[in-house]
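The other protein chains are all here in position, but one chain of the complex has been omitted.
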Amino acid sequence: MKVLALLTTLVTGAVLLYGTMDFPAFGDPNSPAAQHLSAYFIKNAVPETHVPNVVTAVLGDYRGYDTMFETVVIYCAGLAVMGILRKKKKQD
Amino acid sequence: MKLLQERTAKQKLGESLIIQTAVRMLVPFIQLFGLYVIVHGHYSPGGGFQGGVILGASFVVLSLAFDQKFSMHYMSEKTNGIFGNIGALIYTGTAALCAIMGGMFLDYSALDKLIPLGPIEWRSLGIFIVEVGVGLAVMSIMTALFWVLGSKGEMDEGL
Amino acid sequence: MEQFLELVVSKYNYWIYVILMMIGFYAMIGKGNLVKKLIGMNIFQTAIILMFVSAGVKQGAKIPILNKHEVLEHGIDIATIVNPLPHVLMLTAIVVSVSVTGVALAILQRIYREYGTLEEGEILEKLGK
Partner (left out) sequence: MSASNLPLFVLAAPLLTAFLVNLFGRLSKSWIAPLAIGCLSVSTILAVIVLGQVMVGGGYTYTVGNWQPPYGIELVIDRLSALMLVVISSVALLATISALKSVFQELPDKEYMFFTLYLIFIAGLFGLVLTGDAFNLYVLLEITSITTYGLIAMGPGRAPLASFNYIIMGSIGACFYLLGVGYLYLMTGSLNMADIANILKTTTGGGAAVATAVAFILVGLWVKMAFFPLHGWLPNGYSLAPTGTAMISAPLMTKVTIYLMIRIMFSVFSIDYLFLHNPLVHQGVVWLATIAIICGSAMALAQTNLKRMLTYIIVAEVGYMVGGVWLANKIGLTGAILHIINDAMMTLCLFLAAAALLYKLGDLEFDNLKGVYRKMPVTMAAFTVGAFSMIGVPPTAGFFSKWYLILGGIEAGQWQYVVALLFSSLVNAVLFFRIIEIGYFLRPGQHHPTEKIAEAPLSMQIPLIVAAALLVIIGFNSGTLVDTISQWAAPLVF
């Protein structure tokens, strides 16, 4: 069992490393990830939302739909924990 | 305060007096800092989640230094649950309100029809509103998670 | 060999994340203790966070908090600011991971209440009886 787990882990790791061969180097300002969406956000977030913190602007507005569900996720977690553990109040 | 004196007299509370006094003095400042992190999210690192967690931590600190009953004296379980619901409702309600006001879902600039401030300013304000909602929800859930997990679901003295 | 080393050095962040991920993944599927599985899950998620955030790094760039008036008047040079998007995504992912951890801890308490142990083998033994 443990050997199988170790093998799976190694294979997964190897595949992931194989995938990184195509990646741009660490800290490369011309990587695709730095060019497409992020560039737009850095350039336009402040004029379009008047929020200096670009992360807040993207979080709250451009990707606000994600953040809404993120709030719902944590709300669900709180509720699920209550539902799973909460015992009935003792009569005292 | 009276409750604290009574219970300290009964020697029921766990930690030492120094910790308790320090925590009692710290808690208002922790909460103030949490509020600052929420409302200052536009201009510095921060926002609803971070501030909410700090606010929640203030109650966690109370229940660690004293006990859980004591922290629930400041924020009852019921109030906490209502805060969580209201927080989540603020976000989703704002989103739906934008759609009802004639814009897209979550299009804060549509709220301009409600109070004319200019669409771009409304985007900034809309982000602020939802961040407050997130902050409330996260505070409530963090506190509730600690309470429930810390007391094995009994909501008594806890750890 | 030299080429390989160069490859490793230029992308060392990805190597670190893969190693972290493997530790977490092994703990999730190979360990018998349920708490260790949960810790493995957290390590796995941290590894993913590391991958995303390190992908947002630009050499010598500043944090994505700008000066509003300056930007409105003069615009901004993109190369001087790190990518904001991976940070946004990871904020979401962190919250999700916290939520899952919370639910999992609650379930672990229920399991402990029921069986008095958190070792998978012992639980299965008790179930077999």
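Going by the order they are written in, the chains are A, B and C; count residues from 1 in each one.
What we mean here is this: a contact is a pair of C-beta atoms (placed from the backbone, for glycine too) under 8 Å apart; a residue touches a chain by one contact, two chains touch by 3 or more.
Values in this document were obtained by computation on a predicted structure and should not be read as measured data.
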{"item": "Shown chains that the omitted chain touches within the full complex", "value": "A, B, C"}
{"item": "Touch criterion as defined above, residue of B:V27, B:M75, B:L106 or B:M142 at the omitted chain", "value": "B:L106"}
{"item": "Hidden-chain contact residue, picked from the options B:A88, B:L111, B:V134 or B:L149", "value": "B:A88"}
{"item": "Interface with the undisplayed chain - residues on subunit B", "value": "81-82, 85, 88-89, 92-93, 95-96, 99-100, 102-109"}
{"item": "Subunit C, residues in touch with the chain not shown (by the definition above)", "value": "21, 25, 28-29, 34, 37, 41, 44-45, 48, 51-52, 55, 85-86, 89, 92-93, 96, 99-100, 103-104, 106-108, 110-111, 114, 123, 127"}
{"item": "Subunit A residues that touch the omitted chain in the full complex", "value": "15-16, 18-24, 31-38, 40-41, 61-66, 69-70, 72-73, 75-77, 79-84, 86, 88"}
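Quick note on the criterion: only the chains that are shown with their structure count from here on.
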{"item": "Rounded Å distance, subunit A centre to subunit B centre (Cα mean)", "value": "22"}
{"item": "For subunit A paired with subunit C, centre-to-centre distance based on mean C-alpha positions, whole Å", "value": "9"}
{"item": "Residue list for subunit A, restricted to those that touch at least two other chains", "value": "47, 50, 52-53, 55, 59, 67, 74, 77-78, 81, 84-85"}
{"item": "For subunit B, residues contacting two or more additional chains", "value": "43-45, 145, 148-149, 152-153"}
{"item": "Residues of subunit B defined as touching subunit A within the complex", "value": "41-47, 84, 87-88, 91-92, 95, 105-106, 108, 120-121, 123-124, 126-127, 130-131, 133-134, 137-138, 140-141, 144-145, 148-149, 152-155"}
{"item": "Of all residues in subunit C, those that touch subunit A in their complex", "value": "7, 10-15, 18-19, 21-22, 25-26, 29-30, 54-59, 61, 64-68, 71-72, 75-76, 78-79, 81, 83-88, 91-92, 95-96, 98-100, 102-103, 105-107, 109-110"}
{"item": "Of subunit A, residues touching subunit B in the complex", "value": "47-53, 55-57, 59-61, 64-65, 67-68, 71-72, 74-75, 77-78, 81-82, 84-87, 89"}
